[in-house]
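Omission of a single protein chain aside, the complex is shown with its protein chains in their original locations.
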Amino acid sequence: MTSTTTLSQESHDDLPPRRSQSRIVFARLLSKPAAVFGMVIVVMLVACALVPDLIAPHDPYAQSLIRRLKPPSFLDRGVEGYWLGTDHLGRDTLSRIIHGARTTLLVSLFAVIVSAVAGIWAGLAAGFFGGRTDAVILRLIDMQLAFPVVLLVIAIVAVVGPSLTNLIILMGLSAWPRFARIVRGSVLSVRGLEYIEAARSIGAGKLRIMLRHILPNILSAIIVYASFELARMILLEATLSFLGLGVQPPTPTWGGMINDGKNYLSISWAVSLFPGIAIALIILAFNLLGDELRDALDPQLSHD
Amino acid sequence: MKKIIRKLLLTSMLSVATLAGASAATLTVAQNFDPQTLWPNGTTASDNLNAGSAIVEALFWVDPHGEEFKPLLATSYELEDPKTILVKLRDGVQFSNGEAMNADAVIHSFNIFVDKEKSPAYARVSDPFDSIEKVDDLTVRMTLKYPFPPIELALSQLYITPPGYWNEVGLEAYGQKPIGTGPFVFDSWARDDRLVMKANDKYWGKLPEGIDEVVWKPVPDDIARAAGLTTGEYDIASNLAVTSAMEVKDNPEVDLVPVPSYRIYQIILSSLEEHESPLIDKKVRQALNYAVDKQAIIDSLFFGNAVALNGQVLRKPQIGFNPDLSDYPYDPDKARALLAEAGYPDGFEITFKFPSGRYAQDREVSEAVAGMLSEVGVKADMVALEPGEFLRQLRAKELQPMAFVGLAPQDDPDLQVAQYHSTWRYSYIKNAELDALIDAGKQEMDREKRVQIYKDAMALMHEEAPIIFLYGGVDFYGTSAKLSNFMARGDGRFFLYDTALSE
Partner (left out) sequence: MLQYVVRRLILTLPVLLGILLISFMLTHISGDPTDLILAPDTPDEARELFRQKHGLDQPVWVQFYQFCVHALQGDFGDSLRFNQPAVTLVLERLGATTELAATAMLLAILIGIPAGVVAAYRRNTPTDATVRAVTLMGQAVPSFYLGILTIIIFAVWLRWLPSGGRGTWAHLILPASTLALNLVALIARTTRSCMLDVLNQDYIRTARAKGLGESWIVWGHALRNAFIPVLTVIGLQVGLLMGGVVVTETVFSWPGVGRLAIQAIYARDYPVVQAVVLFFAVIFVGVNLIVDLLYAVLDPRIGYR
C-alpha cells in the first residue's frame, strides 16, 4: 500500500551497513519535534506497562462503593490523592490507566506481532513463489479483508472462551492481510534486482534468499506499518469491549474503561474521559512516530 | 463557507422543530428493538408485545396499574370444575376489517395458541390447555389436561385474531401486517426505522385521549434513547439505564416512571455433585451470602433503585412471599467464620461466570460482588460471557460453579420456583424436600394452601442458599410530561389504554 510505494523505491544497489543506517535514522528522528513527542509518550507507556506498581498511587483493583464516581482531586468534591477521580466501583482512575497500559500494550503489541508474522510469511511466499501460491494467498487475503472481524471474534470466542491469548490471536488474524500485501508488493519489486539474482546464481536456497536478502530490505516498511497497526489494534480492543467481547474484567484496559465509563457520562464525565485521552495520546504518538520514521527512512526525502 | 454552514444548521434546526411540532397528536415510542412480528403470540419479547398488542387484543389483560386482572375481549370466566373453564365474550366487537369477534374467532385463535409448532414461545402457558368448544356465539368452554393454578395468566396471553384474514395471508404475513380489534390499526412499517399505527376510529372501547397516531422506533443504544427523550423526539422511552434515569429525573419536561421488575438477580451457587466445588457445603453457600453487601450494591450501583429480596425469590406482592424472612445481613466476620468451619480458613479460588451486556449493570455488579468476596478470602476468577453464549450455558447447566443471572419467569410462584426443581433443565440445586413442595404447589388450586406451600419453600431455599440473594431489578421508563397515566408491568409490558396525550 502506501508505505510500499514509498519504501520500495529505496535504491538497493548501494546499501550502507545497517547499523550506521539506524543511527542516522535515529538522529533524524531526534531532530523532529513530532517524533520526539511520539517517543516521549511511547517511553511513558512502556514504563507504565513494565512497572505499573512503582508508578500507580493506588491498587487498581481496590474497590470502595462509598468513594465511587468522584471527580478529579483538583475539582470540587474531588478526593485528595485520587488525581483523576474514581470509577463506578470507586477504583482510582489514574492507577487503572497506569495498570491498563500493560494489558492494552500487551494485547495490541502481540496482536500486531501475530499479524505481522503471519502476514510476512504469506507475503514472502506469495511474492517469491508467485504462480499458484500467489493466487491462493491473494484469494485468502481477499476473503479475510471482506470478512467482518466482529463475527469472527464472536464465533470463535464462544467456542474457545474469551482468554487474553485467544483475543490476541483473533485480533492478530484480522490484520494479517495488510502485512501480507505490503510484503508481497515489496518482494515483487526487489525480486528481479541484481543482488537477488546474484544470490540465486551462487546457489542460495529459496528460504535463505527470503530471510537473508529480501526480509532485511523490507523490514523498515514493516516496522513503519506496524506502528500504525498498533494504534488500530488499541481501537479494535476498545470496540470489542463495546460489544462485550474485550479483555475480561476486572483487568483494566483503556478501551474497556471507556466503555464502562461512557454509561456515566452524564453523572461523571471523568470516568471515560481520561482513558479516552490516554488512547488518543498513544495513537497520536504511534502514528506520528510512524510518519516520521517513514520520512527518516526514506533517503529521497532527506534532501530537502 | 461559514454562511453555508450556518444556513445548513438553521435548516436542520427547523426540520427538528417541525418534526416536534407535527407530533402534537403523534405519540412516539422508543424501544430497544424493532418488533420481529406484530402477532403477539409470535414471541414473548416485550418490545414485540407492546407494539403488537396495541393492534391485537387478548381475552383478558393484567393492568399494570395495581396489577389487576381485567376483562378485555372476554367479559368474564368461570371455573366449572378445576379442569373446565367457561368464558363469556364481549358482544358487538369487530376486527378492523369488519370480521366479527366471536366464538369462532376465539376457537381459531385458541387452536393456534396451543399448537407448539406455531406458537413455541407460549408453550409453557399453553401446555395445560386441551380443547375448546363453542357453547353459543359469545360463549366458549375450554378444557384443561390438568388443573393449572396460574390460569388467569394463561388467559391474558391468548390473543384473538380474525380467522378470515389469517387464513387468507398466513402466520408470517399476519405478523407483518396484523388486523385486530385494538385501539390502533396498522399503517406502515419501515424496518428498523419506524412502525406507524393510526387510531382505530371504530374501536369498541375508549380510545387513548389525544393520540391520533403512534410511531414506534427502535433505538438500541441506551444513551441515544435517553438523549432523544430529553430532546423531545420521543414521548416514551423504555428500558432507560439507571444513569440516564438519574439524569432524566431532574428534567421538568420528562417524567420518570420506575417499575419494579419481575427479574430476580442472583448468583448461582451450584450444589450439584457433578459440579465439584466448595459450594457443595451449605456453610460455604451461606458464608458467601453473608459476604456480599446487597444494600451497598443497591444504594450505589443502582442509586437506590433496586429492590431488596428479603432473602427469597418471590416478590412482596406475589402469593407465597414469606414475611418472616429477611436478607442475609452483611457480615464479613461471620462469613469468614463459616468458611473456617467448613474447612476453608484461607478461602478458596473459584470460577465466576457472568454475562457482559445482557442485564443492566451486569458487569459492574459482578465486579462489585467479586470485590466483596475477595474481602473474605474467596478469589473469584471472572469469566465474561457474550450474552448468546451465556444463555446457551445457562440452559446447558454449564453456568457453574458460580454465575450471575437474572431470572424473569412469568408472574406466578410456580413458574418462579419450578426453576429450582431438580428436574428443571437449568436447576443448580437438587433437594428432595424442595422438589416435594414445588410439586405440591403446582397442583394446588386452593389459594390459602398454595400460599403456605410457597412460604415453606421460601424458608427452605433461604436456609439452603442455592443462590446468593442479590436484588430485584427496577425498569425505568421516561415519558414526556405531556403524556399522562402511563404505567408498565414488571415484565416490560405496557399498554396505551388509559394514557392521554395533551397539547
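Worth a mention:
In order of appearance the chains are A and B, and numbering begins at 1 in each one.
Keep this in mind: contacts are C-beta pairs under 8 Å (C-beta built on N, C-alpha and C of every residue); 3 or more make two chains touch, one makes a residue touch a chain.
The model shown is predicted, which means the values in this text are computed figures rather than measured ones.
When the full complex is taken into account, the listed residue touching the unshown chain is B:219, out of B:54, B:197 or B:219.
Considering the full assembly, A:139 is the residue among A:23, A:77, A:139 or A:206 that touches the omitted chain. The chain that is not drawn here is touched, among residues B:392, B:430 or B:493, by B:392.
In the complete complex, the hidden chain is touched by one of B:81, B:130, B:192 or B:463, namely B:192.
Counting the whole complex, the residues of subunit A in touch with the unshown chain are 1-3, 5-6, 9, 32-34, 135, 139-140, 142-143, 145-152, 154-156, 158-159, 178, 231, 235, 238-239, 242-243, 255, 258-259, 262, 265-266, 272, 276, 279-281, 283-284, 287-288, 291, 294-295, 300-301, 304.
Although one chain is not shown, part of subunit B still touches it, namely residues 9, 11-13, 15-16, 19, 33-34, 36-37, 42, 44, 116-117, 120-121, 123-124, 127, 171-172, 175-176, 190-194, 217-221, 223-224, 227-228, 230-231, 233, 386-389, 391-392, 394-395, 409, 415, 418-419, 425-426.
As a working rule, only the chains that are shown with their structure count from here on.
Distance between chain centres (mean CA atoms), subunit A to subunit B: 44 Å.
The residues of subunit B lying in touch with subunit A in their complex are 222-223, 241, 243-244, 246-247, 293, 296-297, 299-301, 356-357, 363-364, 366-368, 370-371, 382-389, 392. Listing the residues of subunit A that touch subunit B in their complex gives 61, 63, 65-66, 68, 88-89, 154, 157-158, 161-162, 243-245, 248-250, 260, 262-267.
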